[in-house]
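With one protein chain removed, the remaining protein chains of the complex are shown where they sit.
Up next is chain A:
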């Protein structure tokens, strides 16, 4: 199933990755991550004393703040426009009211990033503290900000490493796209997104280099890096297509985790003075 992509990539090829750490001066840890024209900046502050309400004080609480690159409200604007067109102003207050109540889609991304980071951090080391992760979208090559999720998770993960937060392992996030004809492409751009019928966002743990024996790193006969931390899908697809996406995502995540490790390693060995 050969397909042509606008930018001449093969179906499995990712856009050029770039990652730099310690880009912010005041933050305890920061990183920028870019995939092609999409760029996300993440800053980490903490662990600060005290947890938020409704959080378990025996563990570290993670707080994620998502800042979009523009101030628009995305999908919720459509019904508003429809109402303006019909001159039905009495309904507008309902919508403005619900907008206020529901917040914006960023709330959802915040929660997905938060839960993903919770799974890679060792939360019991600093009980009753809060780690703030601020995700700032710098440039967005995707029509919906939902497409930024993988990029944001990768950036946040690198920023956590930069801040010296104890982690179990790293996380690698990837986006797979399914076209009408059933072929799968990885890491779509804005142009490609529009033609696709379904999307899958997957986050995998990276492979651990450790002294542990082979067997302890496997779960149910699968290597640990094949297990799923986070999975979010949009659009209808068959179960087989999903499993196919899973396979392709895994193969690509191995490359990405190698890249992430490479870009984090040299700095770890040289700038240990920054730790204080």
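Definition applied: a residue touches a chain if its C-beta (ideal position, glycine included) is under 8 Å from a C-beta of that chain, and two chains touch if they have at least 3 such contacts; residues count from 1.
The definition used in the following text is that contacts and distances are computed from a predicted model.
Colleague: Given the options "Membrane magnesium transporter", "Ribosomal RNA-processing protein 43", "[RNA-polymerase]-subunit kinase" or "small monomeric GTPase", say which is the protein name UniProt records for the missing chain.
Modeller: This omitted chain is identified in its UniProt record as "Ribosomal RNA-processing protein 43".
Colleague: Among A:39, A:126, A:226 or A:248, which residue is in touch with the absent chain?
Modeller: A:226
Colleague: Using the definition of touch stated at the top, determine which of A:25, A:54, A:181 or A:194 touches the missing chain.
Modeller: Among A:25, A:54, A:181 or A:194, only A:54 touches the chain that is not shown.
Colleague: Which one touches the absent chain: A:6, A:111 or A:258?
Modeller: A:111
Colleague: Which residues does chain A use to touch the chain missing from this display?
Modeller: On the side of chain A, residues 54, 78-79, 81-83, 85-86, 88, 91, 95, 98, 101-105, 107-108, 111-112, 114-119, 198, 200, 203, 205, 219-220, 222, 224, 226-239, 241-243, 246 touch the unshown chain.
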